[in-house]
Each structure stands twice: as structure tokens, then as C-alpha cells.
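Just one protein chain is left out here, and the rest sit where they should.
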Amino acid sequence: MTTTRRNLFQFLGGGAVGALITPAPWRLITDTAIWSENWPGIPKPARGEIRTRFTHCSLCTAGCAMRARCVGQQPVSLAGVKTHPVSRGALCPWGIAAHHLPYHPRRLRQNPWQEAAAAVSAALSGGGRMAVLDLRPGRTASWSYRRALAALPKGVYLAPQQPGFAVDLASARTVLSFGAPLLDRWGTPGNVFAARRNFRLIQAEPVETRTAALADEWLAIRPGSESALAAWLAGELPLLEAAARTGIEEGRIAALGKALSENGPALILDRDLTSSAMALNKRFKGTLVARREAPVPESWKKAAPVSDIAAVPDRSLNVLVIDESVPGEYIPWPAIEPKLAGNAVVVAFAWTREGYGRHARYTLPAALFPEALDDIPGAIDSVAATFRLSTPLVAANGPVADPVAFVTKLAGLDAGNALRERADAIHKAGRGSLITYADSKSTAVKDLKAEDFWKGLNEGGCWMEDAVRTPLPYGRGSDKSSPIAEPDASMPLEIVVAESPVGPLCSPLLSKLYRESNLRQPVSRIVLSPFDAQAAHIKDGGAAVLETGRGRFAVLAAVDPGVPPGVVQVAIPILAGRGKVVAA
Amino acid sequence: MKRYGMSIDLDRCNGCGACMVACAVENNIPATPENSNDRKGITWIRVYKIDNKEQFPDRRSAFVPVLCQQCGHETPCVHVCPQQAVDVDPATGIVGQMPERCLGCRYCMAACPYHARYFNWWDPKWPAGMEKALNPDVAPRMRGVVEKCNFCHGRWHAAKERAAIAGKREIDPADYVPACVEACPTGALRFGDLNDPAVEVARDAKTPESFRLLEKLGTEPKIYYRSEREWVREIANAPRPGKENVRG
Amino acid sequence: MDKQFITRGVQRCSTGKFLSWMLPWAVLLAFGLLSAGLCLIKGLNQTNMDNRFAFGLWIFLDLTVIALGAGAFFTGFLLYILKVKELRAVINSAVVIGLVCYSGAVCVLAVDVGQPLRAWFTFWYPNVHSMLTEVTFCISCYLTVLMIEYLPIVLKNRQLREVPSFLLFEHELHKLVYVLAGVGTFLSFFHQGSLGGLYGVLRGRPFAFREGLAVWPSTFFLFILSAAAVGPSFILLTTWLVEKISRKRLVRPEVFRLLGRISGLLLAVYTLAKSVDTLIWINRTSPESGFAAWQYYSWKPFGTWILFAEIVLFGLLPALILLTPRLRLHTGWLVSAAALACFGVALNRFVMTVQTLALPTLSFDPFLSYFPSWQEVGTFLAVVAYGVLVYSFSFRYFNLFPEERELKLQMAAQEEEAALAGRY
Partner (left out) sequence: MGWIGFPHVIYKSRPQPVDFSHKIHADKAGTKCEDCHSFRDDGTYAGAPTLDKCSSCHAAAMGDSAAEKNFIDRYVTPGKEPQWVSYARQPENVFFSHATHVKLGGLKCEQCHGAVGSSATLRPVEEDRVGGYSRDVWARGTMDDCVACHRQRHQENSCLDCHK
């Protein structure tokens, strides 16, 4: 028979109806929905036994104790450890997401170790001068550097200036802070917040920072006039003039003095802990105590001294090795550059090229937390000496180079075992006790074998000296306050650091969250008062240029009536000083 | 029957954002592309910086963590969901969101006065290798669905399982604390069963300084805020347009 | 060459002219499909919607076109249930418009959801409390009804009716038409209402929240009313447009006036109801949820002018015009009033969707603004283009205006008379 068009229609229609009674179409619908659940590209989290491991965060000198929740060996989340006497179970946002750092997309991937080593030894062969810049002094690694540099003919060990004291927050009752970000990543967060309930906090600061917002009293002091207030407290300035300079009513200033002297023990702090304001602690019996360091082997004592970058003669360094593997106080490049001789070899050990890597001839990839085994020097607010390790939680993701090995190799020194030697030295001294978190026990070092002590440290234990508070001899820092600087007209605005910067060394999640919540001022943004903005013809959200002693920066300007006139609020600490903002 | 809730002390919160980070880590929130912003990104708990709208030197600021307020009565999002992807657990009072049932109509987001619900505008993506660090107790979500805070249900499951292996039906309260509460370094966040008068949270909720956001809507939220500062307590009420707000 | 498909006795432009009219719309449709495809494949990050503006242009579009498409069910209701015979002149056209609006809306909805593959969940695991469930069910059902209603129009085509079985089928369908009209009316009343309920139930958005009767907030009934009111206006408007574009007379002026009168009547009722509702909302509903009504209107640019425009300018005014017999006699007044009415309903839907989301609810919220991305606009235009294409096609090949033919004959007769008169 011939198939007509109608037959065809009938066939198709029948087929369609027939298909409906088979499971096929229904199953297909269900399956597509299921497929939309395991959508391509959605990762499946690895399953497995959940283990708990302990370590210490080495992202800053707070060295908070960490409990890592691991699937097998892989940490999937970090939390604080309540039994750690200093950090008391608190972590900062940086620490909480630290286990993401090894996977940061901006990590260095090449390791030009051979080239760097060759270049360095070539530069040294002619009896060149070599220096190591260590951003975090006080580590065992720092000792290794100093030992190596002592062995080298002209070795210099450079490090940011460290305060020779520790701050005893717990015993303070009244705290006057000249812009010290006490409640924002200062010292050891857990320790600060625990002590916070016992002292009255008076924040003298031009803008309302996080700390000022939560202080018991915020003295909105005129920018740049902190020294005037300090001078009055030191009895070197009449009340009227202090009031006039600081823009704070006499009554409040007087009350401040009263509080400090009567509601003691008092404590006076400022942002960089060096300025003459710290000298006031002598006058008001501030609760500063001598800084104590964990014992080191006798054999280490013949080490290169810690010298200040400023003390190095210009154009004298042929080799400079910079260790920024652990974040520390950043010394601006303009302060370093003049010290370098012509064609000096600069080798930076960093996790990204965005730090000194921009200036170094070789940037070697350093292992970073939680890949690297390192110890953490005591925090500014830890009264007793302490020794704790940041034991690695994961294997290094990609090629890494060890800066200590690099330097010690040049001096023919083997410091591979330095941490163990240090631990043994501490054990030999026999003071203090070891706190272990898994069983939250504290065992006196005397009662431990050296082997177990070392083992305990590597399982995330923490050695702490029994708290001995040696009051500070107050040798350093004159108690005369420095003369009050007169502002120069070319730089009309006071640059005030209102935020600790988010910085590059953080989990991609952290930067995402801050970006999506506008919770922190981005490094690229400044905040102006409507008055200054208008004067400079800058609109809210408009582009601007910030001119400072450290150069010009293209930024976005925000206008906020909460900012006092004459102030530009930034999130880059090194810019503190005076500056000028012009429309881009 | 439990009624889990939270109390947030605004006089302690220093806006560090630890809660947001801990939440994102716990709940496998992906790192969104660079062009995401405060309106397209996902964060189950968001800390807002607020101020008293004064000028210097009278300006005062505070930080307000806002998560799903776990409305207990006429829960706005539950009623509107066309396909039962949102429900309130009678046993815990927790408002649950089922990404696998959600079709992404976003009606619930329009219904939520707290903007505590978030939509997956992008495919979830992690930097290479970072997916190794995902939390196995929480399933990553796919593009095109809504998600929100559920008081870290992964931890609730783990706590129940720990109880089960010991043959217990009731969990040990110490076993179940949401990530944000555990992470808060200032101790501003507290969590617990509001029905249990012995628990801190239940007592916090009763203090005169404590308040809830938009209480007058009658949705009985289970997140209690507290502050000594008068102007901060004002945020409980409806917005009052100030001149700086009035713009087109 | 396609002459044999065109209804007997009516005259249509040449194929070439027709195609050249269709072409630009086809291009527009293609562009729209592209942008819709982008949204489907790359996801909704292609739009400018966000967590705070979860609904945007598309929801506004859906609500509006469905309101305008209401002409279909309401005319059907008047014609078949209330036996208003004159409306037979426009019923076919109304059905096509309805079909276009509803299918367009459904397509956009499919793009609007984040996981279209799961759309069927709503039918499988429906949440009976959700207005959206009601909407989904009613719209999809009513769309099928419209398609069935559209069939006879297609089958009446000059060539298709040659096929005996089609003719038979069409005849059978015709008996059904009353049932269909009834069902359609019922369904439409419901989803028009639930579309209103969509926002009226939002307790968390006091600007949109309304008290109501039983489970339905007042907006439920207001939407039904407004839709019924502008439906006829929109038919009037489109018919007039088609007349202008095709330069033909399609319906008798009486029909125009009738449509106008119906529309005006309902519009007046709607305006009254709306005003009462607004007063209740300002004085009770809103304050009870802690929101002083004045503050909604102090966020620029949405001042009280928008309320005035909605109720007086685009409600009362057109109603009065349409209810004044003298003005109804002038097509100009009639059409512009109808246009005002249609614009009014669009504005109302805009306020309910966009303004609701723009207004802050938390005291530390900013006022939000939103502007659609080109992908969104493209999808929007696709619906328009699709509408024009389908309508033009139907107008050319199907008999949308039964009176067209006799009107044509009349005119021819008149001309002859005139010619004869001229001879003597």
C-alpha cells in the first residue's frame, strides 16, 4: 500500500501517545532534574574520617592556638583553642580561613633557586657585604640568620625595631590609647578582649575607628596634636594650651589626667609603640613589663647583632636577602633602596610577587602557613616568655624554597635542626610548663623527657614560662616629649590610618566577603570630610590622587561627614603622616 | 520541642567579620568573581556598619551582624515558596532552605524583609585546589538556587550522630554551636534553646536592652540584639529617610 | 501567491509588503532569543537583578501583559455568558491577543527562574499556600484553554477547512466554546487575582502588604477588577491600531463605544475600590506593621505624585471620559482614554513590583535603584516582537474580525450609491 501523509500523522500521533505510557519520558524528566543537582563543575567534598589536629597560627606574632578539623589529613576548618592561656580560643578572620592560603591563585610558581644562589655567591666572592632583612625577628629562624651572618665576613642582620617591653593588659585599669588599634588586630585578640572587661579604655584619635567606636570614651583629638596632649600629661604644657591645640574641652582633658593618676594601674599606648607618648608610662606607672624570650642554646649567643636599616651606610650592601615568608612590619622600599650598592643582588623569599618581589632581582617562593614549620615570637601583650610551633597541616602546594637554608648554606652552617636545639635548650633550662590541647593539660617541663617535650611541641603544644612580671627599668625613650610639630602648608591634610589593611595574604573568601559587605575600607580608597572634598573638587566615589611623602597614589575618594576636616582617612599604615588630595 | 535562637551584643561587636568568614568556610560558600558586590555576593551572615547619621564629632558607629532571623510566626519565606523548598522544623524552630528543591524563582527573597536570603547568580567556583578544603557536612549549591543561614545544619547533624552512637536521642548542647558563634572573638554572639530558661540566650532575650529587628511585622524572629546605646536600639524600627538617604 | 489562504472577501496587502513588515520584527525576535539564550546558558548573572532586587523588568512585564491580555477572557465572558452579541466582532482578535500575552509571559517566566529544568516541581510538590503556585497552575491551564480557543480560528482558514475532518473537529469544538469560556473566565479570575496576591501577601514588605478577605489580600480583587477594566480598553486600542495600520474598517463604531463603556464602567468601580483600599492601608495596615505610610513617598523619585497618577490621572480621568456619551462619540477621546487606562494598569503593576523592592525595610538600608541589562531588555522586546508577528500572521490568514467583510461590502455599496447619485 502507499503511505499517505495521513498514515504518517497517524503513526506519529500513535507513537507519541504510546511513548507516554512507557516510563521513558517520566524517567527523563526526573533525571534532568537530578542532573541539575550534580550540575557540571560542582565539586564533591572529599569524605572520610574526621580528625582533629592542633597548631599555632603564624600569620602574626599573636600566634593563636588553632584546632584544625581535618578530613583525613586535609584541614577543612580552623577554630581557636580555649585552653591556650593567651589566645583563649579566639581567632581573627585572617586566621579562621588560613587553611585556604596554600591554594591562593596569586602564589609564586617558579623557583629560581640555582640562579639566585649563583648570583649571590658571585656578588660575595669579591668580599661583598651581605645583609638579611628579617621581617619577623625573634624567631628561631632569625637566630639562624644571625648565626650565619656572624660566620660570614661582612654579614649584617636587619630587622624592624622591636619594643624592648611587653604590655601587661590584664593588670591595667585605665588605658589611654593614642590611636593604637587596640580592638582591631592588636596584640593577641583573645587576650585583649578578655582583659577589655577589666579596664576603662580612653581612645585619643582624630577619627572614629573600630577601637574608638567601642571605647568607653573617645577623645576626638585634632589630627597631629597627640603630642600636645602627651605634653600636658607630662606636665610640660598648660591645660589651656593643650585644650586649644587638641580641640578637646579642658574639662575632659583634666578628667583624663585624673583617671590616669587615680584609677590606676594605668597604661598609655600609641600606634607604633615607639613615640615619646610611651614615656608617659613611667610617669603614670604604666603596666609595661620587660620582654622575655625563650631560652636559646649557649652556642648561639655569638650571633650577628640586630641592626636598624637606618644605621647601614648608603650604597654599602652588595647582597640583600629579604625574608617576607611570614608577614611582619613592612619596611618601605624607599628606606632600603639607598643602602644598596650598584648592581646589588636582592633576593626576596615571598609567597607572591606583590611585596618586595617588585624590587628584587629574584623572588623565591616561600612556604606559607600552614605549610611551613616555624616558631612564633612572643606577642606584644604576652607577659611571659613562650615558645610554640606552627606545625604544618598540609604539604606545600607547589615549589617552595627555604630562606634559612639559603642563607645558612652560604655560611656553611647547618641550621636544619635549630628548632629542636632550641626546644632542648628550653627543656634544659627546666622553667615553665608545656600546655597540650588535645587533653588540655599543663605539664611542668621538669616532669618531661626532652623527647616528649619536643613531641608535645610538634603536636601543637605550647611552652609557657610561669608568669613572672619583671617591671620595666624604663631605660629607653626620653620622658621629655618631643617638640610639637607645626603642619607645613604644602601638605594640608593629616593622613590617619583608620583600618588595618585587608592585605594580599588572606583567603580569597576573606577578600570576597569584605568586598561584598563594605565592612572594611579597601586599600584603594580614602575617606574625606565634605569640606575638604569640596575644596579639592572631589565627588563621593570620584577618582583622586593622594600625594604623600612616600609618593603619589591613585585612589577612589569617599565623602563622609563623620570624618573631621583636615583629615584623609586611609587603610595603608606606611602612609601615616601628612599629605594632599587632588582630583584625578 | 526546641526553639533555637541567638543573642547578639552590639556593644561588643567590633565588626571584624570573623563570623562571616567562619560561616563561609563552614557552609562551602564559593569565592564569587571580581564583579560581585554587596548586592550580588553570598554571605549567610552579613555585618553592616551603621551610624547615628550625625556629623563629626558627634558621629557614632556600630556594627550589626544580620543573618536569617529564623522567623517563628507567619514566616514570610515559607508561605510564598511555590514548591515547599522552605520549611520550619517543628523540632528546632529552624527555617530550612532546600537548594535541591528550589527552582530559583526568588519569590522568597522578595518576601524577606531582612535580605537574609541569597541567590547563586554564578556557577560555584573555587580557586584550583581549594575544593580540597570543602566541608564534607554541607553540600555545595548549584547555580540558580536560593540559600540562607540554617544555624549550621551540618553541625546539627554531626551532633545528632554523636548522640546516636551513644544511644541518646537528645544532643549535648556543647556539641551544637553554629560556626559564627564559635568564631566570634569578642563573645558578642550567643546561641542556644530559647525554650530553656537556664540558657544564657533565653536570659539575654528578656533584658530590657534587648530588641528584635522589625518586631512589629509580627514574624517573631528568633535573633535578639542588645545594646546600651539608645540610638542603636532605634534600628529595631522602620527606616526614616534622612536627607542623605533621599536620592533617586 | 498565498492568496488562496486569505479569507474570502477581504483584501490583504501583497506578500512582499507583508514580508517586509514582518522582517524587522523577526530580527527583533532573533535578538531577543539570543539574549534569552544567554540568560539560560550563562545564568542570571547576565541580568542586573541582584539579591536585593530579586525581581526586575521581567516580573513587571509578566504582570502587565497578563493584565492587558485579560481582554480575552473578559470579552469571552461577556459574549458567551452574558450574551453581549456585539462583541462577536472582536472576540477572535481578543483570543489571539490573549494567547500572545499569556504565552509570552510564560516564556519569560521560564527564563526568569534560575533552574528551568525544575519548573515541573511546582506541579509535583505544590505548596498550596503560595500565590505563585496558584498563578502557575491557573496560567498554564488557561494557556491550554486559549490554545483550544485559538484552534477553531485557525481551522476556519480557507484552505484548512477543505480537509473534512478538520471542519468536523472545528464544528465540535464550537459546541464546546461556552464551556471553554466558562472555564477560561474562572481560571482567569483566579490567576489575575493571585498575581495581585503575589505582592499583597508579603508581610515583610509593608508597602505591598494588604489585609483582605479569607486567604486573599485586597490586591487579589483589585487586580481582577483592574484587569477586567483595561482588557476591553486594550482590545479597543489594538483594533484601532490594526485599522490604522491596515487602513481598513474592521468593526462598527458601536462596538468601539460599547468596549469603551464597559471599560469605563469597570474602571470607575476599580478606581473607587483602589482609593478605599489605599485609605485603609495608609491608616491601618501600614502603621500596624510599624511603617508610617508617608515615609514610603519621601524616597525620591517615588513621591506622592505616583499615587496621584495611579488613581486620578490614569484611573478616574479615563473612567470619566469613557463614561461621558458625548466624548465616546469621538474616536480620538475614546482611544486616548483607553490608552490612559492601559498605561494606568502598567503603572500600577510597576509600583507593586519595582517600587516595593526599591523601598528599604531595615532602618540601615539604603534606597535601591535598578536598571535592566540589555539581556533583560532584549528578552522583553522578544515578547513584543513575538506578539506582533503572531498577531499579524493571524490577521492576514485568519478571520479575526467577522464584520470586516460586510463592512467592506457596505462601503462598496455606499460608493456605488454615491456614484449613482452623481450620475443624476
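We call the chains A, B and C, going by the order they appear; numbering starts again at 1 in every chain.
Quick note on the criterion: a residue touches a chain if its C-beta (ideal position, glycine included) is under 8 Å from a C-beta of that chain, and two chains touch if they have at least 3 such contacts.
Note that the structure is predicted; figures quoted are calculated from it, not measured.
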| note | Chains in view that the hidden chain touches are A, B
| Residue, one of B:Asp9, B:Asp137 or B:Glu182, that touches the chain absent here | B:Asp137
| field | Option touching the unshown chain, where B:Asp11, B:Asp51, B:Glu74 or B:Glu100 are the choices | value | B:Glu100
| Per the touch definition above, residue among B:Arg39, B:Arg162 or B:Arg203 touching the missing chain | B:Arg162
| Mind pulling the subunit A residues that touch the left-out chain? | 22-24, 27-28, 30-32, 34-35, 37-38, 42, 44-45, 49-50
| Those residues of subunit B which, in the complete complex, touch the missing chain | 85, 87-92, 94, 96, 98-101, 137-140, 150, 153-154, 156-158, 160-167, 169
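Here, only the chains that are shown with their structure count from here on.
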| request: Tally the contacting C-beta pairs at the A-B interface and at the A-C interface, and name the larger one. | output: A-B
| Chain closest to the assembly centre - both centres taken as Cα means | B
| query | Taking mean CA positions as centres, which chain lies farthest from subunit B? | reply | C
| task | Averaged over CA atoms, how far is the centre of subunit A from the centre of subunit B? Could you give it in whole Å? | result | 29
| request: Determine the centre-to-centre distance between subunit A and subunit C, using the mean Cα coordinates as centres, and give it in whole Å. | output: 62
| query | Of all the residues in subunit A, which ones touch at least 2 other chains? | reply | 36
| task | Two or more other chains in contact with one residue: find those residues in subunit C. | result | 115, 118, 121
| message | For the complex, give me every residue of subunit A touching subunit B. | response | 36-39, 41-43, 45-48, 71, 74-80, 90-93, 96-97, 99-100, 102-105, 183-185, 189-190, 193, 208, 210-211, 213-214, 220, 397, 507-510, 512-520, 529, 561-565
| query | Can you list the residues on subunit B that touch subunit A in the complex? | reply | 11-12, 14-18, 20-22, 24-26, 28-29, 31-32, 36-38, 40-43, 46-49, 51, 54-57, 59-63, 100, 123-136, 138-143, 179, 182-183, 185-187
| request: Can you check the complex and tell me which residues of subunit A touch subunit C? | output: 29, 32-33, 35-36
